[in-house]
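Here the complex is missing one protein chain, while the rest keep their positions.
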Amino acid sequence: MINDLMILIFAPLVAGILAWAFDVRGIREAIGFIGAAIPVVILAKTYQTVLSNSINYTITVGGFKLIFQLTALNWYFAAVAAIVGIAMALGMISTSRSGYEWLFALMSYTGVLGVFLSQDFIGFFLLWELMTFASFMMVLRNNRHESLKYFVLSVIGAYAMMLGIAILYAKTGALDFATIRQALYMDLSIGAISKGESALLFVLFLTAFGVKAGAFPLHVWAPGAYSEANQSYTSFFSGALSKAGVYGILLLYILMGAKLYAEFGTFHGHLTFAYVIAWIGAITVVVASFLAVLQEDIRKLFAYSSVGQVGYILLAFGVGTSLGFAGGLFHVLSHAVFKGLFWLVTAAIILQTGKTKFKDMGGLAEKMPFTFAMGLIAVLSLSGIPPMAGFASKWLIYEAAIQAHMPLVAGAIFLGSGLAFAYVVRFLYAVWFGQRPSDLDNVKEAPLPLLIGMAILAIPNILFGVAPGLVTEYINKAFGSEIVGGDYFKLVTPTGTYNALLVTIVLVLGLAIAGLVFLYGATTRKIPVTNTYQSGNPVIEDYNLSIRRNFYKPLAEALDFWLKYSWDRFYERIAGIAEDFADTLRQSFYNGNVQSYSWYLAIVLLILALWGVL
Amino acid sequence: MIGIDWKIVLEVIGMLIYATFMGFIFMGIERKAMARIQRRVGPPLYQPILDTLKLLGKKESVSHGLIYDFGPVFALGATITALLFIPIANFQLFSSNADLIVVAYLLEVPMLGIMLGAMSSGNPYSAVGVQRGLLTMVAMQLPYGLALIAIVQHWGSFKLSEIVALQSVHGWSITVPALLLAFIVFDIVFQAMLGLEPFDIITAPAEISMGPMLEYGGKHAALLFTQHAVQLFAETAFFAVLFLGGASNLIELLIKQIAVLFIAIFVASIYPRFTIDQAAKFFWKWPTIIGIIAVLLTV
Amino acid sequence: MNGQYAALIIALPLVSAFFVPVIKAISKKAVMPFLLLVTLAQVGIAGWVFNEVYTSDKPIIVMAGGWRPPVGINLYIGHFAALFVLIIAVISFFMAYFSIKAVKVEPLDKYAMLFLLLMLGATGMIATGDIFNLFVFMEITAITAYALTAYNKTGEAAEASMKYMILGGIGSSFFLIGIALIYGATGTLNMAQIAQLAGNINPTVAQVGLALLIFGLAVEAELFPLNAWAPDAYQAAPHPITVMFSAFVVKAGLYAAARLLYLMQAVSTWHSVLRLLVIMAVLTVVVAEFSALRQRDVKRMIAYSSISQVGMIAFALALGSQAGVDAGVFHMVNHAIVKALLFLGVGYVGIKLGGTTLEDFEGLGRRMPLTAFAITVGSLSAVGIPLFNIFWSKVRIMLAGVSAGYTWGVALILGASVVEAVYYLRLIHRIWFAGGGERLSESFALGAIMLFLVALILVIGFYPNYAWSLAQKAGADIFDVTRYVSNVPLMGVGA
Partner (left out) sequence: MIHISVYYFGAISLILIGLYAVLVKKNLLKMLIGLSIMETGVNLLLISVGYISGRSAPILSEGVGPNQAVDPIPQALVLTAIVIGVATTAMALSVAIILYEKYGTLNVEEIRRLRG
């Protein structure tokens, strides 16, 4: 039992290194898959024990005591990462081209698991950096600019966290979460950490976790990084890695919640610091969804959509009530599952057609029926159609937000889910329906491992949609208190109920009735899609009308006032200024003239003399 | 679940027949009232029923594939589901098992069904119809949400049956000033949900001739008409439940539904059609501001 | 073999340096193998000294000429000195082999002599227990460094050497003034005795003396305004010499400064000197990192990165706390390995492809995979990626820095290391994912050296406990002055 945690965390890394060493097509896929499967097995094995007590394991490395712990809460996060990990591994069996990708994909898998399980800041920081570095290397292979933008932002986040850790270490003298939490709790009375310092700590940790979760001002790296990496890896990248940022925010609550509450009090009845997180989440949802709707590239669309969905989770945690946490945690699972599925579908499309722009695709429904069905399930789940997991978690977040009297934030969710519906249908139309371009006629269905991967991610979407009680009951155990009532199929909160099974049954009945009405009518004659507006003439290439490009041009016109400003250009300009400053500094200081160098020495001597006298 | 409670089954079947019938009558009223305002006689009330039966009776119906058939079926199925979760007068049906948010989302699900059918028809006009339908839906989502939030915050509960009970005790929602603003917002949004005049961009008859439903004929069109009828009945009932205190019996509900319908018809017959980005700008200006005021008043 | 044989670490290079002309007379080709042999012997002795000190846990005191201090000059080989003498020896051995490949300019015997004297100077600076002896070894290192920088006889080499000379000259003169003041005040040159008497000398003289001593060594240890010579010297010197510069010559200066700093703890205005040093160190890190950002020449870029990391070590040592000194020493050890690997790799590319500009590094992954892999591991480790060795010491420094109250300093250093990440990762992208070329043959032995260093980095990265315990003992050796004074057998005489 003891070294289970070590195997759980480091099995993928070891498998990655082996896969990189034996860079032979067949072997490395097998090793990689085993590496991704081991965590799932161990997590399943430890499910029973985790419900009652936690499994601990400590090792001392370089003078630091690294503590790893598996409790009900981080078992949940690890399980989410494991499901998406297995799907990624299956996806990568068909899309990965070299051992390099297996090494860094599985290294980031180790990083995420380690981040979820570690109970002290050094282990947390170490695995956090490892995860960032591995995912960066996946993107570096394909595009330098995007990967550097991603790495600089996440390194700034990581170093902000490092500073925060150092300040906490200086103040409390401890590095592991338990003692820090205890020290901060006692600190309420002593007041060793002033208001300014706790504000600094809050901002530092918020930037660190905000970058990884892709919160509003720091989301610019997401579209580039998600679209440049190998697509089936991106399912893990956006499905599990963004959860590390969200887990960090949860950690912030656990460690410093009381302290921040004492320092900043409440604002209209909500915790001030939580209110800030809620508003960051709300703005992320709205901005990312608007940008997602206007994208022309399938990968960019899902990247922005992923940033928006993580915004929901931030918002849910920002609400601050226990129901908010339950909603957020449920959405962690549903987002990981349906977003992972979307990325695998994208991987299949790009693998088979080689196209990534919407204008080149179309009419693939007949050619790739299974992938289309999986895509449809993901569409239903993301846009929150009732019998799906996406709806259950979104419903919980609505309940929490409105119950906690955060109306405008709830309004943002409404707008966000409307936009989600819009860009998801746009994806459906541009890729699956409409006239098929002639060069896509011989497209075949995606290879088998990818299909299995999609199936693995599709099942939870339906299963947790029809029976959301399974997840909420586990969350209640994780939090130890009865947050969401009701049995496996019915969610009962103080202000509302949602019987998922009944809705499904009634929907099936409704469909049956409609089907009967349909069958009652005359027989149908099937004619090809091209025999429509051409009144019989064949639809040739140049008259192949379909509006896949600029699908939402009117919306872009309505928003042109806002679209002028882009955070991306803003950050690029800052980077440019910094680099120019560096250049001028170098030119002016190291100007090659020995005379000026000796003047520097003289100046230092002068300072020493003055310093001595002062 | 296993022990089927026969009483509910009978109620459901009766309600479905009643709702479909009344839905067609509402469509008839709509056409009749529009005609009357334009000083022409207009077709008899039961005209839509005749049209649907004619369409159903056609010998042969053209289809563009599985999804093309699945679209209307899914739309009608979803609308029926939505209907069965709204507390209609004294029949609770299944409303105790779902609340406002679930019903609000179920009312939007048929839109996806229609979109699926329209997109798979491969006709560019229907694609433009899909685009406009989605943009209208996106534009109205914020004010629609704010109105619903205002109600929930005022009555403090999501369950529709509880809201109806509270309204019968404390008087209708529109008597409360804040909820009156919400009523105005919801009414504008209601116009777009029904696809009536100022916001009938989705099926703009002159421009893209019936929009998404362009390729539909025969029994597919009949399905869509029935879906529209049931949707009409469900949305008016939803409106009545939320703002006009529901109803103790069917007659009272019917009166309220027709009253709401007439408001919509009068507005529809006056205003010309918005273009889609004007609609978006409009929705995000006035209704949203009123909605925010309503929400802040009720917090 | 009692302690006295430890003096061999000084005697051996000195004697063999003067034997070089004799060997040249016998046969010109024997010079380099002789150099290799001597450095190997040095490694042997240093190894023996290392385990002697670390097993007995007592420093070895070598009295020159049997005179007990403070009359005689004594060598104090404590934990730090033992550790670092071994590092110097090992790296010199590797560089001796590398010189056979890298240095083609004719008077090889002169090169061998200067090489040995440089190693001697650095070892002496670390081992000595007497401040004037420290000045003499510093001058030996300085002069051999001037000569070796100008060794290539090109315009740039001469220019770099000239700059280094003038600044080094001013620095060492002021160092001598410092010695004069300290000697005037305390009447002794022995470090241990100075530590005893530092408390009761008049504070302004002590502070000015200490400041001048640190100023002299700071020129050698490349702190901010005084390191203008360093990038040119690193770039112009032959490749093996650059490795020796960055791996231990700079560190000897830094160690000496730290030793003197902590000796004079009793001086009342000690903290103001510390704060000045911290400011200079942070500025070193920031300015060096920024200047490396848009470099066209990779060797100069890595020189700037080495200066900034040395600045980080100086920051750690100037914190004035035990944790700071331990972290600084740990970073010294890690930095020595990483920079040795990096400069070795870049130097080898410079020889094979005839230049170290960015264009030469395009598609290196395909042309020289082993060297490319070594440089990649070196750069990743320098950036501070986990599971490599510098990550651990960087974390230590940050923790020590904030707990010593310099939060702004740590913030600036972290900001600078973001810049460092950018230019190193641009280099890695250029090596692996840009351009191409056919595969060149790479020397087996150099590959073995590089792989040994890479293995060292990964071992410390994965399991840093042993390295950290060494660093802690060495740090205690510097910080714990009372133990230092008690170890030195002082005679009762003196002013």
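By written order: A, B and C. Residues from 1 in each chain.
Note that a residue touches a chain if its C-beta (ideal position, glycine included) is under 8 Å from a C-beta of that chain, and two chains touch if they have at least 3 such contacts.
Computed from a prediction, not measured in an experiment: that's the story for all the values here.
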item	value
Contact set of the excluded chain (shown chains only)	A, C
Residue of C:M162, C:A266, C:L412 or C:L458 touching the missing chain in the full complex	C:M162
Per the touch definition above, residue among C:A25, C:A180 or C:A455 touching the missing chain	C:A180
Absent-chain contact - pick from C:A17, C:V85, C:L189 or C:V219	C:L189
Hidden partner interface residues of chain A, rising order	586-587, 590-595, 598-599, 602
Residues of chain C (touch criterion as defined above) contacting the omitted chain	132, 136, 139, 142-143, 146-147, 150, 153-156, 158-163, 165-166, 169-170, 172-173, 176-177, 179-181, 183-185, 189, 202, 205, 231-232, 235-236, 291
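Heads up, the rule we're going with is that only the chains that are shown with their structure count from here on.
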item	value
Chain whose average C-alpha position is farthest from chain C's own	B
Distance from chain C to chain B - Cα centre to Cα centre, in angstrom	79
Euclidean distance of C-alpha centroids - chain A vs chain B, Å	35
Inter-chain centre distance, chain A versus chain C - centres from mean C-alpha coordinates, in Å	45
Sites on chain C touched by chain A in the complex	162-163, 166-167, 170-171, 174, 204, 207-208, 211-212, 215, 219, 225-226, 228-229, 231-232, 269, 272-273, 276, 287, 290-291, 293-294, 380, 384-387, 391-392, 395-396, 398-399, 401-403, 405, 407, 410-411, 414-415, 417-419, 421-422, 425-426, 428-429, 433, 463-465, 467-468, 472
Of chain A, residues touching chain C in the complex	60-63, 122, 125-127, 129-130, 133, 136, 140-141, 144, 147-148, 151-152, 155-156, 159, 162-163, 165-167, 169-170, 578-579, 581-583, 585-586, 589-590, 592, 594, 596-598, 600-601, 603-605, 607-608, 611-612, 614
Chain B-facing residues of chain A, complex	268, 293, 363, 365-366, 380, 383-386, 391, 395, 398-399, 402, 405, 407-408, 410-411, 413-415, 417-419, 421-422, 425-426, 428-429, 432-435, 490, 495-499, 501-503, 505-515, 517-518, 520-530, 532-533, 545-547, 551-552, 554-555, 557-558
